[in-house]
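All protein chains but one are shown at their positions in the complex.
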Amino acid sequence: MENQGQLAQYIPELAKIDPDKLGIAFLSNENETFGVGDWQTRFSIQSISKVLSLSLAYNLLGENIWERVGVEPSGNAFNSLVQLETDNGIPRNPFINGGAMVICDMLVSHLKKPKSDFLEYVREISSCKEVNFSVATAKSEELVGFRNKALCNFIKSYGNIKNDPDEVLDFYFHMCSIEMSCLELTKTFRFLAFSNFKTFNGDKVLSLSQAKRLNALMQTCGFYDESGEYSFKVGLPGKSGVGGGIIALHPEKYGIAVWSPKLNQKGNSYKGMKFLELFTTETQLSIF
Amino acid sequence: MENQGQLAQYIPELAKIDPDKLGIAFLSNENETFGVGDWQTRFSIQSISKVLSLSLAYNLLGENIWERVGVEPSGNAFNSLVQLETDNGIPRNPFINGGAMVICDMLVSHLKKPKSDFLEYVREISSCKEVNFSVATAKSEELVGFRNKALCNFIKSYGNIKNDPDEVLDFYFHMCSIEMSCLELTKTFRFLAFSNFKTFNGDKVLSLSQAKRLNALMQTCGFYDESGEYSFKVGLPGKSGVGGGIIALHPEKYGIAVWSPKLNQKGNSYKGMKFLELFTTETQLSIF
Amino acid sequence: MENQGQLAQYIPELAKIDPDKLGIAFLSNENETFGVGDWQTRFSIQSISKVLSLSLAYNLLGENIWERVGVEPSGNAFNSLVQLETDNGIPRNPFINGGAMVICDMLVSHLKKPKSDFLEYVREISSCKEVNFSVATAKSEELVGFRNKALCNFIKSYGNIKNDPDEVLDFYFHMCSIEMSCLELTKTFRFLAFSNFKTFNGDKVLSLSQAKRLNALMQTCGFYDESGEYSFKVGLPGKSGVGGGIIALHPEKYGIAVWSPKLNQKGNSYKGMKFLELFTTETQLSIF
Partner (left out) sequence: MENQGQLAQYIPELAKIDPDKLGIAFLSNENETFGVGDWQTRFSIQSISKVLSLSLAYNLLGENIWERVGVEPSGNAFNSLVQLETDNGIPRNPFINGGAMVICDMLVSHLKKPKSDFLEYVREISSCKEVNFSVATAKSEELVGFRNKALCNFIKSYGNIKNDPDEVLDFYFHMCSIEMSCLELTKTFRFLAFSNFKTFNGDKVLSLSQAKRLNALMQTCGFYDESGEYSFKVGLPGKSGVGGGIIALHPEKYGIAVWSPKLNQKGNSYKGMKFLELFTTETQLSIF
């Protein structure tokens, strides 16, 4: 596999990562795990975290959340403001930045201690008690986050952010700064991969129908404006982050996480995409 | 189920259809068929036909076709010219009108007698020898097709239509005018639903990987700018047409076709969408 | 003055012109004329002609014409389809191609023999009986005019073209193919420059208020998306064409025409713009 792509440059903390890191973890429906390379090294999961905040909001608020955010692919770059202007402040889906901010705004309204309550939730579903924010990454992103600040204030101007934009952004940047290893990622996403998954307390995170819907959303919107290409070549629900991580799921069969920090032009892990394409083509284990 | 929506108004021939028609056909991987209502009445399959022309071009030209048309959801209404301007005449995907025209242009270049060769192909894969164009519908659409004429000339101005736009449009309008019943639709789409499907000659239409890719494309782009909503609620690869038909597939398991002519605001069959949502929710038989 | 810019490439007939042609003609309110260089050589006036068709429609139909075309600068490239989509088929102003086509459509509806009647009108106001279309240029443009064909059919799809698009385009391409010299241009535009101008029959072409309005329109919209720059630097109502001609007026004082075929990136004569900027800066004779 060629060694193309480049590190996310716009978040200073991410630009410092060793570009040659590569990890792959596999988790079967029998709870068997396999891994190669840096599969137990933590990295910044970034946008992958948007699935986690969304799932918590979905758990807490049910179908009401779809009144404030759509479920359609955006067809534009992930930080575009254009569509918001046409759509009166309703972001196209919860995985573009604006949509994730609206979800964060819901959690800020609903949780008592938003940041620590969210962290608690992630630790609960992942069974990984040491998972944490990287405050350095959150701060690093906040310092250069003028585009995100613009986005949040823009949505606020349409009334679709209820709290103070600065507070929402603080939650948003922390949420995106969560660090996990590939192994931890596969464990975290069991609640979407396996319908018999229950937390330590014996609770289901989402109903079967809700889980299927989140999987469908990842399929159509999980890879920014490369979601079609990803569906086309990989054929599994998944989500990527600019930290170079990707999680992909074959419902009821397996979960797979890849980490390689160099990104292609669309902001997705160059090697991660290539690997998953090869994997599903060779194994013929896609959902299609 | 409420009786909402309205007939496609912009094609005079379609506006004449009895709005209360309703048919459903089901085809299992054991070749069992079931049906209710008007499941054996032919109707204009319209955009569903775009999957057929695409599959023929894919069969003939292989992966080269993706140089002239993308695989990303458009995020805009199905006849929008805006994105073409940004993307220099490369349509976002082969299911929006512009993309389907580029595919038609390939077939016009490649086939000796484009219209009859295409019809032959459809009859071959459907095993339905009487399937035919509706010349009346094709003419009806041509007479009012100023938007499509604009679209085709616009793409031509970027050089991504090689033939005379009028010739391409003539092929396009005929292709869209094909009439099938729900039963015939399920039979026609066996080549995408079942990997062991072979034509009468013993040929496979597409390789396994190609078929998976078309399924993925239908999943992300098959319902205009309601594709996300459809994936979210139905969770099956599928394609709709403004004639009120929908075909949906559960790969290796079954195919299902619905016809009800009244359309919702996005141009998809109102009852068809509702039925498929209920069906996959009740049976829990989605791909996710 | 540097010799920058390049010939209009998209119209084959215009790409053949000697790029070093340069002519300037001046006409005072005392009917004195001066000229230098190729000021008596005819060239294709192209979009300058849009002022003439507009003035005839304004003369014939009065303020009604503004129901079908706006008076705002477009802020986009001169052949953009995007704004038409937002504005439901009402072109922003009569000097962008779409707007000029709507005006042509009015004339096709209103004139008995559209092309020859229009030519008669131009000969009347210019007092130049030999002014004519270049059929070769009209045909040349028609052969490659896919973008204009798209535009006309697109507006037709909104109902703002009443006649057959092909007929409207034929008129449009002929109208744009009119050939005049710089001298003839200055004479032709007396009806806008001097309020006491009357035709041979003693008629005024437009009322004083109408003439002022056309001058204002040229000021704000006459140079495609360089209209602001032109107003800013030249400060006179004017109109340019891709044949390299520019007419500019100082109401009640003088008219000036420049011809130099090499165009800048915005499609306006490179040297023509430079000359007019120098001229109004040195003489301090702008309207501001």
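Going by the order they are written in, the chains are A, B and C; count residues from 1 in each one.
Just so it is clear, a residue touches a chain if its C-beta (ideal position, glycine included) is under 8 Å from a C-beta of that chain, and two chains touch if they have at least 3 such contacts.
Computed from a prediction, not measured in an experiment: that's the story for all the values here.
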{"item": "Contact list for the unshown chain, restricted to visible chains", "value": "A, C"}
{"item": "Touch with the omitted chain, as defined above, among C:P114, C:P237 or C:G272", "value": "C:P237"}
{"item": "Per the touch definition above, residue among A:V82, A:L208 or A:L278 touching the missing chain", "value": "A:V82"}
{"item": "Of A:F154, A:Y230 or A:W259, the residue in touch with the unshown chain", "value": "A:F154"}
{"item": "Residue among C:N93, C:N148 or C:T188 touching the omitted chain", "value": "C:N93"}
{"item": "Residue, one of C:S157, C:Q219 or C:S240, that touches the chain absent here", "value": "C:Q219"}
{"item": "Touch residues of chain C, complete complex, unshown partner", "value": "70-76, 83, 92-93, 208-209, 211-213, 215-217, 219-221, 225-229, 231-233, 235, 237, 251, 281, 284, 286-288"}
{"item": "Footprint left on chain A by the chain that the document does not show", "value": "80-82, 85, 146-147, 149-154, 156-157, 165"}
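Convention: only the chains that are shown with their structure count from here on.
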{"item": "Where chain B and chain C are represented by their mean Cα positions, the distance between them in whole Å", "value": "45"}
{"item": "Distance between the centres, which are taken as Cα means, of chain C and chain A, whole angstrom", "value": "55"}
{"item": "Centroid distance [mean C-alpha coordinates] between chain B and chain A, Å", "value": "32"}
{"item": "Per-residue multi-chain contacts in chain A, two or more chains", "value": "none"}
